[in-house]
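Let me give you the structure first, and then I'll get to my questions.
The complex is shown incomplete by one protein chain, all other protein chains being positioned as in the whole.
Right after this comes chain A.
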């Protein structure tokens, strides 16, 4: 205190109650103390006391504030709500060392779910990034800001940034998609008016693999193509990884083999599909040329094009399988019926086989498929007729887009009802005059081999335990398959899906249980078609696809391309091969298509499916099948299974049956429009019997009984 002397003197006065003396000395004057002065002194005295009291009061209330402050800050603080103190800079995610599967990586700041293949391999993952933006109104020195930002972001366009920062706006983006490290460094610059907005970037660690299936997201993280678009809501609503049906190992193999073939044959494009015929799960879907999924924005539209679902190609001879299935299922033809292979002249068209093919004038149904005769297929289609052909294609899904989740799935190109005349019936019979997506062909192929169920193809993994994850499980599965082999060798009947379901093998789905499965072919006809497909590989055009011990079955398809003038181009083909393996118990469909291959020395000038596409299937199966837990059968066992699957090229006609053949070809345009009376019941006008009714009078053709017991079967 600045003046202790005065206070002390006053205090003394209070105690002594003596006004003179010390007090007078303090004032430094000798005075006469009057009564008024005494009163004055007493009043001052009281004032001083009360001043002390007032000071004490203030000490008290400020002390109370101090205590409350200590309580509020340290002793009993009220915690702020999380939203109030949400950090501007997100925490850097910590990834366990050695983490490989999606489940091990949990990035709390990203919103879009990871996408994995069926085995948990990451296909798409969102990484935390930030956008940096500024409020130019808060900028102190835009030029300096640009300089300092450039020290962290060297690619910054300085002139443009300066223009943005000097604008009158309150919000300008400076950079998007900067890494957490850059974000921290910019934050450390401490530039006022700079803000961060958490964002995330979709990363596709496998680049080109399955790129068209994955699709892409736009800059605002909305799916714009492929799986990203199809499951956009699911991926943003639920952060658990989305498991696709793809097996990325199979995908990689298919891509590699297809790319090799595409390069070798200098084609303009190619595609390949591997599908589980019992569940509809797509294990691989390759479309070439492709692009790095991380560079979607820069990709050529031709590369983005998913040939498997968007591309529409004339299926060519692969469609003869459908024609055969249709004719069998409609009970119009039997396996022993024979069909003319002579060229058909309709108007200005001629339907013929290649001049190098020297077919017998009449071919049995197995021969038609194995040798792939166009006129014979046209005859079969004519026997079925336009109405039922159309109904069949409608039922098999060939007239609509394939019900797969991919948004790119396109509509097939098919003739309108008014154009579905006799010529259309014939050309569609051998796969021309319609354009189908490869996935539709694979779907149809699967239905002919899995016991007769049309499945909904899917890119999502079914909730069953995945194949090939636990080696023990794989071994158990293959053991059980092996167990069936002796049975097959003893019994003429080959495995069918019904017995597969009874054994309850894990890993092999029952197609009847697959969602959306629909029986379209009777089990007997499906079994017959399996034999026919196998026959095409053992004795027909598909020989080049055979892989020892895998019992591949398939159908070649070479379609001539249509040129700009609408005419078929004789030297530009679509070479395709649709196959299923192993035929004793079909598991996977493998499809390969190469667009416009150029012949090489090795193919002796050929660009047909047998030379171009079927060898690729062989490569894919031989490499990918072991990954899927399927191993080649030993030669003896394979031979036994093959024997059980065998079907003669020219099955004998059961006695008492009037087979189709020379002199009995109701649909032959050369024999006039009016069908023979004997075939009237299967004419176009006849109502198509309901499937269940058909199944009852199904021709029970079993190869073991072809020669001996055929009469019994026929008389039933």
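What we mean here is this: a residue touches a chain if its C-beta (ideal position, glycine included) is under 8 Å from a C-beta of that chain, and two chains touch if they have at least 3 such contacts; residues count from 1.
Methods note: contacts and distances are computed from a predicted model.
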Considering the UniProt annotation of the chain absent from this complex, which name among "Phosphoribosylformylglycinamidine synthase subunit PurL", "Heterodisulfide reductase subunit A", "Probable peptidoglycan glycosyltransferase FtsW" or "Sarcosine oxidase subunit delta" applies?
-> "Probable peptidoglycan glycosyltransferase FtsW"
In the whole complex, of A:55, A:240, A:419 or A:652, the residue touching the missing chain would be A:55
Interface with the undisplayed chain - residues on chain A = 1-3, 6-7, 10, 27-29, 31, 36-37, 39-40, 43-44, 46-48, 50-52, 54-55, 58-59, 61-62, 64-66, 68-70, 72-74, 77-81, 84-86, 135, 137-138, 193
